[in-house]
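Attaching a single structure in structure tokens format; questions to follow.
Heads up, this is only part of the complex; the chains shown haven't been moved.
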Amino acid sequence: MLAAKINGTEQAMTPVIDPEACKPRAPRKLHAREQHPEDTVVRVGDVAIGGGAFVVIAGPCSVESEEQMVETAQAVRQGGGAILRGGAYKPRTSPYSFQGLGPNGLTLLGLAGKATGLPYVTELMDAEDLPLLEEQADMIQIGARNIQNFSLLKKVGRSSKPVLLKRGLMTTVDELLMSAEYILDGGNQSVVLCERGIRTFETATRNTLDLSVVPVLKERTHLPVIVDPSHAVGKRRYVAPMAKAALAVGADGIMVEVHCRPEAALCDGEQSLHPSEFAELMAQLRGMAAMCGRTI
Amino acid sequence: MLAAKINGTEQAMTPVIDPEACKPRAPRKLHAREQHPEDTVVRVGDVAIGGGAFVVIAGPCSVESEEQMVETAQAVRQGGGAILRGGAYKPRTSPYSFQGLGPNGLTLLGLAGKATGLPYVTELMDAEDLPLLEEQADMIQIGARNIQNFSLLKKVGRSSKPVLLKRGLMTTVDELLMSAEYILDGGNQSVVLCERGIRTFETATRNTLDLSVVPVLKERTHLPVIVDPSHAVGKRRYVAPMAKAALAVGADGIMVEVHCRPEAALCDGEQSLHPSEFAELMAQLRGMAAMCGRTI
């Protein structure tokens, strides 16, 4: 099929590269506030992220069973959470760890969503699963490890589902905005950015939550910005202070891990809040939000 | 075979090392909450740090003139700041940058303090200046660059002045607590810890403010913990959100840079608040503090 280096007829098979194909495109800055001064509001079911309310996304790290999912969703609903989270496809460092329930996990998320009236967000790891998520999920999460998986970004950019884009452990602000740009450039304008901790030398917490990225992002982009304190701190008892700090710093919401029985969780139980802890945190957040003229 | 530098009997001059001299001492954990469950309250003049109030330390990066110092101190006072800050000895990366006014700077701090009734904190860089600071200053700051200058830590450990110990750019929680331990071990129990940003890969902010260190430190130590958002973010417009986050996360106070004319500041003007910005921030902090049952 390829041209050989010897004779002429074969060389005719060499592709003729259009010089235009090698040129960069004229850069757009679809993410930039300078080109779009008003805040973007992203709708997930009936929930608006970025419109002034403080939106709480909560749920278990991974979907494990119907009982776990429905019970936890009810705790999220009762506490005042607006969106449910849960992983059906799990990015795990080791191939031998629990990898998620896959399509069955999506079914259970749907059940829990119906049981509580909450829309749900779940992570997409493989473009092959995008049609299924588009059909079933309310919001698609691109996880920290795929923040520069540009093939995947392009594909969700062609989707009509809202996207929750998590900053990677090593992602600069410029890179995060450029990864968002991949999605916007594809036509999907419903992108929510999420700070979830960066990797530093400090090991007292799992990662280092970079809350200063919130005012930086709010200045540079019109996209909503939320904070995931759970993955950043890695320990349940540090989640509530960081969640309150996220509200104070001006984030549009948080994503926290809640599990009906954290001690039995298959993944990240150490950082998941008990339902009662979640309810207590929500009460505190509501008080703080009211003082700032915001609702939860 | 061996010899000292003068004469033949010389071998008698070889020191006889007491094996005890080589042994580590039994470790104490004077900083640890497990050994001292109640919060330590550090008194600076009439101000109590660590007793539940949210203490605001404010002032210019460096002392420049009587007019600058007194005007700024009045703005701090009017805004509701409790302690004045200002550098008379300045640690500058380049030897050719302004190095501070030295003793004259202390005199001006004293004047500004008297004019406003505010106690002041100022940085000690050289142990030679300790007697002067002990005589004149209300609180001695050990800056981030000297966080593991153990000779200096030992010396302020023998002082009776309260010490503000700033975490270095690459200091782990364990190291910070051990540096505090050097001071406590010397007999000085009045130590306040200060998070001021760590060095990471991110350059959108000057450093990365690690607010999660506040709940971590509150758990491990009884010492008060404050936050310096100004040096961490490096830009005026990001200071207020981080200051509010510091209150929300549970810090005992903040240290912020305020300058009567930031655009003319000799050092760090870009991150210094205007008096009006400071007043506005303080109003917001008072509202938040009241909601949490705290005073400023």
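By letter and in written order, the chains are A and B; residue numbering begins at 1 in each of them.
We take it that a contact is a pair of C-beta atoms (placed from the backbone, for glycine too) under 8 Å apart; a residue touches a chain by one contact, two chains touch by 3 or more.
Small disclaimer: the values here were computed from a predicted structure and weren't measured.
Asker: Could you work out how many identical chains the complete complex has, if 2 are displayed?
Answerer: Copy number for the complete assembly, per this file: 4.
By our rule, only the chains that are shown with their structure count from here on.
Asker: To the nearest 5 degrees, please report the angle of the rotation taking subunit A's Cα atoms onto subunit B.
Answerer: When the C-alpha atoms are superposed, subunit A turns by 180 degrees onto subunit B.
Asker: Residues of subunit A touching subunit B in their complex?
Answerer: Contacts found on subunit A: 170, 172-174, 198, 200-205, 208-216, 219, 232-233, 237-238, 241-242, 244-250, 287-288, 291.
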